[in-house]
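Shown below is the structure under consideration.
In this view, the complex is presented without one of its protein chains, the others remaining in place.
Chain lettering (A, B, C and D) follows the sequence in which the chains are written, and residue indices restart at 1 in each chain.
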Amino acid sequence: MALLKTVNLRKQFGETRACDGVNFVVNKGEFLSLVGSNGAGKTTLVNLISAHLQPDSGQILFDDRDITFTTVTDRIKAGIVRSFQIVNLFDGLSVFDNVALSIFSRDGKAVQMAALADHDYDVRREAIEVLGEFGLTNKIEVPAGGLAQGERKLLDVAVAYALRPRLLFLDEPTSGVSTHEKAQIMDTVSSVVRRGMVTAVVIEHDMDVVFRYSDRIVMMHEGSFLADGTPDEIRANKGVASILLGAPLAS
Amino acid sequence: MLLEVKGINTYRGPAHILHGVSISVDKDEVVALVGRNGAGRTTIIESVTGLLPVRSGQILFRDEEITSLPPHRRAKRGIGYAPENSGIFPELTVAENLMISRWLAQKTERGAAGDGNTEARAFTVFPEVRQLVDRQGQNLSGGQKKMVAIARAMALAPYLLILDEAFEGLAPAVVKRFREAVMTIKAMGISLLIAESNLVSAATMADRLYVVDRGEIVFHGKPQQALADDQVMRTLRG
Amino acid sequence: MKPDPNTPRNRSLLRLAAAMAPILLLLILLPTFVETYQIQLVTYGLIAAIAALGFNLLLGYTGLLSFGHSAYFGIGAYTVAFVVQHLGPHSMEFYILIGIPVVAIVSALFGYICVRHTRIFFGILTLAISQVVYSLVLKLYWVTGGSDGLRVPRPALLLGLLNFSGPRAFQQFITSYYYYVLAIFVVCVVLMWVVVHSPFGKALQAIRDNEVRARFLGLSIRRFRWISFLVSGTFTGLAGILWVPLNGLTTPDVLYWTFSGEIVFSALLGGFRNFTGPIVGGIVFTYLKTYAVATTEYWQLLLGVVLVTLVLVLPTGIVGGLSMLGLRLSKGRS
Amino acid sequence: MAFLTIQILNSLLYASVLFLIAAGLSLIFGVMRIINLAHGSLYAVGAYVTAWLVGRGIALGLPSGWLFLLLPFGALSVALIGIVIEPLLLRPFYRRAEEYQLLVTFGLIQILEDSIRLIWGGTPLSADALMDALPIIHVGGLLYPAYNLVVIGIGVVAALALWVAIYHTKFGVMLRATSQDRRMASALGLNVGLVYVMAFGIGCFMAGLGGAIVVPTQAAVLGMGIDALVIAFVVVVIGGLGSLKGALVGALVVSFVRTAGIQFFPELELAVLYLIAALVLLVRPTGLFGTA
Partner (left out) sequence: MEKTTPSVNRRAFLNTLGVTVGGTGLIGAGLVGGSQLLKAAQDPAKGRVPDTPFKTGHMTFLTGAGAVLGEPSIKGHTMAAEEINAQGGLLGKRKIETITADEAAGTDACVKEVRRMKLDAKIDMFTGVISSGTSPAVGPVAEELGLLTILTDGCTDFLFDKAIPNPKYVFRITNIQSSDGITAAIGVAQTWPHVRKIAHIHPDYAYGRNAYEHFTLALERLVPGTEIVSESWPKLFTTDFTAHITKIMSAQPDLLVASVWGGDYVAFYKQALRYGLFDKMKVASTIAFGVAPHAIGKDHPEGVLAGVHSNYYFTYPGGDRWPLNKSFVQRYFKRWNEYPNFQSEGAYMALYLLKSAIERANKLTGGWPEDEAIISQLEGIGIDAPSGYLYMRPDHQAYKDAVTGFSKNLPGYEFASWDPARIITIPIRNITAPLGWPKPGTTHNESTAAANWIKTTWPKVVG
């Protein structure tokens, strides 16, 4: 059951083909990893799907509906949500506000001017619940700018998750954190996502993480798909391993 | 030692990025800094070039302390630099991009030696650049920009050339061309410090390499040792 | 410790009230122990504070530096003057009733144009538009009185309950008007406080901090900026409305770009990253300018030096500097 | 026809001075990303210094031809002020939000305006001896002072010189490199601090030169700087901040529109200028020739 489909998606920057006719399928309910070396085109693909970039050609279908030319807001409303590789938080706002804002925005309450944000108990309850799921309960009053790197990563996912997406893209949710934090983050993220029955696509470098948490792994190289399969299938694929370690394809 | 970095701590804004990093580059040596995105390679490089101030630690270049010198004074002492995004001035022609380095080279000991035409050496490395001199920076392709960036750093007549992700986003054939260039440059008596995310690629060029992870040097040694080191491989994969 | 989802973590409204109570009490008692002149000056200060408060919704909370807020202040002032000239009752409530919709509409119109840009381009555009208004008011002599401006006599307050005539009318008016402005000021502070703590206010701050991410929360950035502009302009316009009867007349001076500069100055002086900063800044600037003009013939020089020095040594403004000091002191103690 | 010619010359005269002010303003913005609100006041300083020097020169009995040698000094003195101001007052603010830079130069206006009064007082200073050193020429039965042609000439020469300096000299390359990528420029060995001082100095020199050449045709009066700033601002907004070509085209547009305004619609002359600026901003926020 395909939730998302791209058809021959292309995007070129100068002479670099960041997305070279990609046909990408995400099935409902799966936890999928997108892997590949730096510059393979993973982030570009997510940017295209989230309407951060416009494709040069090709089609994007969500729930069998063509959304290629819809806006960011439309796609969020449809349920396509993403986080960012470099943590993108509202540093001047508290941890609580960061998450609450997602809920306000989702519920169309963000335009309310005459109500105190802290006094919306429905939103409050939900925000605290979400933060609880991500293990950030003790930090709710801290400004997001004052969090440690690992917590920022978690909050970044929490902000996206609070939008209650149907399809969640996480761009390197564990980059820049220590190994043991990494496991913690991935444990938290994957359990929350699975519990919430959210379809998730994770861009990730760490193959241990990828193998451990993914239902399916798609590998990109130079703008196109190189491999697609379960962790076991990918593990067995020799080409993949050499690419990831940086050897030229031919060798 | 040509370059000695001793236990530097560097911050980006409030974030503590480098934790006591020490590296060195010797004369006639190609040294690679290997690490994943966000590991701290670029921060090390910017600490060496002076674009980021270091909080503590020491940087010596040709046995002189340069820790608190501004970037332009370091460049004049012979540190050439080609950044990750190549840093080509978009509204300057390639000739003008090269000129800046050439003028400065005339004021340096090394640049003044010989006929002073430091561009000529740059052109021997990348003859293609000669055809591009009238183009504006913004009209170059990514690969061309990278070539010009290296040529420009060469025109400075450096003792040390620092390349940050010099091969990123290049077609395999072009990468090969760049690797040869590195060897040519080394043969000219210029040491290189190369930042790479790709261990195998780095290993083919470097005499020595450092593996960086989370702002620390986690491995230091010959490329073969690195490739053989399971821990290193794990770090680099994730 | 698990936070209780049913209680706001800081009992924010109560805290605001607690913080304001002593200050408010002081302000209420003020006329009993200072002279008319000081009361008048504080009234000017409160009005400047309202203007800066409005301005800061854009700068501090939305991250847009307007260099043309004189336009909204001036339009508020001129609206009152036109009402006085062409419509009947000399009633302050009537002025406010007519004035606020006018400044709101103008702010909405200009804001719609201006929020298409950000950063320096936004600043320049607001500046240019305010200068168009200024030059029109200056040139349309027969309508606006040109550089002479328009006179506004003392209005009656509270639906005509308070009228002022007779020998001590001025003193009586100042005292009454002080309370009048104080009341509106308190309402404005509370309103603005609610706005910046509302979901809308949070969204503005989110947009300020990170426009890209805000867009990926599904917020329509431009619309939020526009509404923020509208609210901001309206507050500043209200300040203009309140200012005219106190001043007795309005001239194109309040539309000139240097007056916008003074509003910016006030906000930065107090500290634009604080809710209270612009309020403090507005009042302090009123005093600063008044006493600079009074002290020396070279008041501009004095003001300029004070400005440059303040910006150099107090980068976060008075309130920012004080809270930093407070933080350091409390840290030192513990 | 003669009147038309004179009005065109008048516009060019005005454009020439405006260009000098606006080009300086634009140059400083282009390189340093600072909008120098005190730029008009620096122009006024140029006018005052020149008028004062000319007055001294006459008192010392300098022959009138020699007085022309004093013109550059008016401009140089302003450049000198700029060279002092930049490292002292502006440099601490490069790392801070742009609001603060605006505010500092706003404070600088007040300091400069009052300093002028402190030094030279309130009576207008005149330097018309320079104007009288040159003949009045006949243009189709009308008179036109040759000095005004000199001003136009200086404007043209300044525009050319600036163009050559920026596009065809070593310093120009450094200047453009710095304006495009400050970090990279310094990593390549350019002393960015020095480039900034020089760019600011040159910008101030242009403003001072504008003041110096305009003062013989008018007089140095208090407040001349504030007015000049607002108009120069309109020029750069129309032409595009940071663009030399923009300053030139903007100066011409403003001058000709203003002259047409005076001649045909005197009631709306000023408002039309701001309106044009606002419209240009709406359609092209970066001005006709600016880049973001």
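One rule holds in what follows: a contact is a pair of C-beta atoms (placed from the backbone, for glycine too) under 8 Å apart; a residue touches a chain by one contact, two chains touch by 3 or more.
Remember, predicted model here, so these are calculated numbers, not experimental data.
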item: Partner chains on view for the chain not depicted; value: C, D
item: Residue among D:Leu53, D:Cys204 or D:Leu270 touching the omitted chain; value: D:Leu270
item: Missing-partner contacts on chain C, residue numbers; value: 35-38, 40-41, 44, 138-139, 141, 145-149, 151, 167, 169-170, 247-251, 253-254, 289-290, 293-294, 297, 299-300
item: Positions on chain D contacted by the hidden chain, ascending; value: 3, 6-7, 10-11, 13-14, 17, 113-114, 117, 121-124, 126, 128, 131-132, 136, 142-145, 147-148, 214, 217-219, 221-224, 227, 258-259, 262-263, 266-267, 270
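FYI, only the chains that are shown with their structure count from here on.
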item: Length of the shortest touching-chain route, chain A through to chain D; value: 2
item: Contact-graph distance - origin chain A, target chain C; value: 1
item: Chain pair, C-D or A-B, that carries the greater number of C-beta contacts; value: C-D
item: Chain at maximum distance from chain D, centres defined as averaged CA atoms; value: A
item: Whole-Å gap separating chain B and chain C, where each centre is the average of the chain's CA atoms; value: 53
item: Centroid spacing, where centroids are CA-atom means, of chain B and chain D in whole angstrom; value: 43
item: Per-residue overlap in chain B, given as positions that touch at least 2 other chains; value: none
item: Chain contact topology (line, ring, star, complete or other); value: ring
item: Chains touching one another, given as label pairs in label order; value: A-B, A-C, B-D, C-D
item: Contact footprint of chain A on chain C as seen in their complex; value: 1-3, 5-6, 8-10, 12-13, 194-195, 197-203, 205-206, 208-210, 212-220, 224, 227, 231
item: Chain C-touching residues of chain D, taken from the complex the two chains share; value: 35, 37, 89, 92-93, 96, 98-100, 102-104, 106-115, 117-118, 226, 230, 233-234, 237, 241, 267-271, 273-275, 277-278, 281-282, 285-286
item: Chain A residues within the chain C interface of the complex; value: 50, 52, 72-73, 76-77, 81-82, 84, 88-93, 96-98, 100-102, 104-106, 109-121, 123-125, 128-129, 132, 137-138, 140-141, 159-160, 163
